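Note that this complex is displayed minus one protein chain, with the remaining chains in position.
So, subunit A:
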């Protein structure tokens, strides 16, 4: 027997009923099952063998799909930093600066979220769920690089409790937990999550021409101030070549830690689709909805933002990241297969509508997904109803 198993066996009586720490049994079990697949077997009746997959493996698959976004994000935070202060730097020093800024956010997100989760599991005596493996990484990746760490912690605790645990824990929530954290910051600390937080400057001084405006802010500003097209405003941005289509697709632009690269999000999408963990229907229909809405606005053409070529909508802001990792959350998304098409499509449409029409919120994907989270049960209701109606039609009584 493995020495770790021996250790666990030795301490097990402390956590069992009547033991000194019986209240913390769920923590003991949670740790043991992370190290060892448990020895549970199938029952007397029912299936005698089980599929090799479990929720832990599903979740870790999503985390792995996010790794390209995380690694790119670390580099990009450093890259933007040196661009803004007008220095050229080596690949490694960009990684160094980025890692120092990003990894603490990841650590704080996991630490705050897992402690909240563990505390609630102990209080309510239910097993530790693996959902937070994904949520922890998601929260870190949608934070601006300049975010104060205490805000990360606060938002995380808020989201885990209010968006998830009050509904009954993993699998019961209505809203996407990570997006709730982001929305909390957005409304509670608006000054800290807008303006020039998208680039990490630190103690250095940015060059004179520097502006931290994101592509969405530039596009919106052009529409409001009415000078020229969005594309020409992109071309005149202080950093040359920043907002070309190609560069925005690759993701070397200011923005939240992990959301800037459409390419990396698509690599994640590929992993999710091949492993069949994420719904390709949702991913595809979000992109389709956004693009079609962009085309619709092109036809309408009331201001410069509306006239921006539709395909630019797919690479600016967090649309790709949201489509791939947020919209596909199976718990808060539509649960029926037909519903997934509608759900994704409406997210795409709403994202672009919020971006272009709503003056208060430059980025639409967060609110679009949260809004559709709320509407997903309604969509499902009608899909389920049509299934019931088909059955009713052939009833003989």
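The rule is short, and it goes like this: a residue touches a chain if its C-beta (ideal position, glycine included) is under 8 Å from a C-beta of that chain, and two chains touch if they have at least 3 such contacts; residues count from 1.
Rule of thumb we're sticking to: contacts and distances are computed from a predicted model.
K.L.:
Tell me the UniProt protein name of the chain this structure doesn't show, selecting from "Sarcosine oxidase subunit gamma", "Protein GlxC", "ABC transporter ATP-binding protein" or "Na(+)-translocating NADH-quinone reductase subunit A".
P.N.:
Options "Sarcosine oxidase subunit gamma", "Protein GlxC", "ABC transporter ATP-binding protein" or "Na(+)-translocating NADH-quinone reductase subunit A" narrow down to "Na(+)-translocating NADH-quinone reductase subunit A" for the missing chain.
K.L.:
Would you indicate which residue among A:274, A:357 or A:374 is in contact with the undisplayed chain?
P.N.:
Among A:274, A:357 or A:374, only A:274 touches the chain that is not shown.
K.L.:
Give the residue, chosen from A:93, A:115, A:129 or A:229, that touches the chain omitted from the document.
P.N.:
From the options A:93, A:115, A:129 or A:229, the contact with the absent chain belongs to A:129.
K.L.:
Considering the entire assembly, which residues of subunit A contact the chain that has been omitted?
P.N.:
2, 5, 33, 35-58, 60-61, 64, 127, 129, 131, 168-172, 271, 274-277, 279, 330-331, 333-337, 340, 384, 387-388, 390-392, 394-397
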